[in-house]
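Shown here: the complex without one of its protein chains, the others still in place.
Presenting chain A:
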Amino acid sequence: MTGDTQTTEAAPAKRAGSMGVARNLGLVVALVILCGVGLITAGDRFASTNNIITVLSLASAIGVVAIGMTFVITGGGIDLSVGAIVALASVWASTTGTQAMAESVGWIVIVTTAIGVGIACGVINGLLIAYGKIVPFIATLAMLASARGLAEIIADRKTQIIRDQGFRDALGARPFGVPVIVYIFAIVVIVGWFLLNRTTFGRRTFAVGGNPEAARLAGIKVQRHTVYLYALLGATCGLAAVMLMSRTQTGSSTHGLMWELDAIAAVVIGGTLLSGGRGTVIGTLLGVLIFTTLTNVFTLNNLSTSVQAVAKGVIIVVAVLLQQRLANRSST
């Protein structure tokens, strides 16, 4: 029989993975347009090496969180608590206690504390979602409230200055004129891409997000994998806290405000399916760069943050519409 062409309506793509290029193409076009606008309106101030480095370092910390978020969303979840986890990790890692320990042992204590706190929060999220059967939206909403609250308690709502010279030297270094945190971001993107596309872990993430029941019946430990995903995102939040502490020299319970929205927006305009099962690290990278460039162009033109917020909303809608067009065209 030739019953192979079951014509389900407007089959999204005959072949898996053929739309990656087209999706990213739309984002690249958007980024190029933004840069064009920057060049025309701000000229050399935009195109200077210094400015480009500024954009990249601004993108780095939120970018690392967005890469982690790509995994969670591809795996069928969502995490609203990332900003709060960043705040908690930054506060915990910059208390006088931690800093005193860092003085005797080394600056790495600050880094491991931040990442450790992030992982712990992520594991709690993951356990509540995978084994407690709480929907991700609610579980991480609870984490959002309590993690930021705990950060406020620990810091007593004060900004904690980072005095550890070792930490400041190590993460404030600028090999070849580029800050260390930009290198960290680059490494996270590469590792994230590899993890999602070239490992069993990534393959399982797609399966768990695409059809958890089928994954379970194929022998994949879906619950455990879900915990891993949130723990991974927690780790990237901890790392982002480290990067933020290096950039601002502070730990504060107000760090990472609204990051959950920025991270989710970057992931979604990047082309990761909010319902799970499809995700792209490169798309997320482009999404983060688009948002950061946008902020930069607006700041250079002395436009208020309120105008930026409106533009951000418009960008999200336009980018998603554009992607859908391109994706449809590539599949036909």
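Here is the rule we go by: a contact is a pair of C-beta atoms (placed from the backbone, for glycine too) under 8 Å apart; a residue touches a chain by one contact, two chains touch by 3 or more; residues count from 1.
We take it that contacts and distances are computed from a predicted model.
Q: From the list "Putrescine transport system permease protein", "FMN reductase", "Sugar ABC transporter ATP-binding protein" or "Probable cytochrome C", give the UniProt name belonging to the chain omitted from this structure.
A: The UniProt record for the chain left out of view names it "Sugar ABC transporter ATP-binding protein".
Q: So one chain is hidden, and I want to know which residue out of A:Ala214, A:Leu274, A:Val307 or A:Leu321 touches that hidden chain in the complete assembly.
A: Of the listed residues, the one touching the omitted chain is A:Ala214.
Q: Using the document's definition of touch, tell me which of A:Arg148, A:Arg204, A:His255 or A:Lys312 contacts the absent chain.
A: Considering all chains, including the one not shown, the answer is A:Arg204.
Q: Please output the residues of chain A touching the missing chain, sorted low to high.
A: These residues of chain A touch the chain that is not shown: 1-9, 11-17, 194, 198-204, 206-207, 210-211, 213-221, 277-278, 332.
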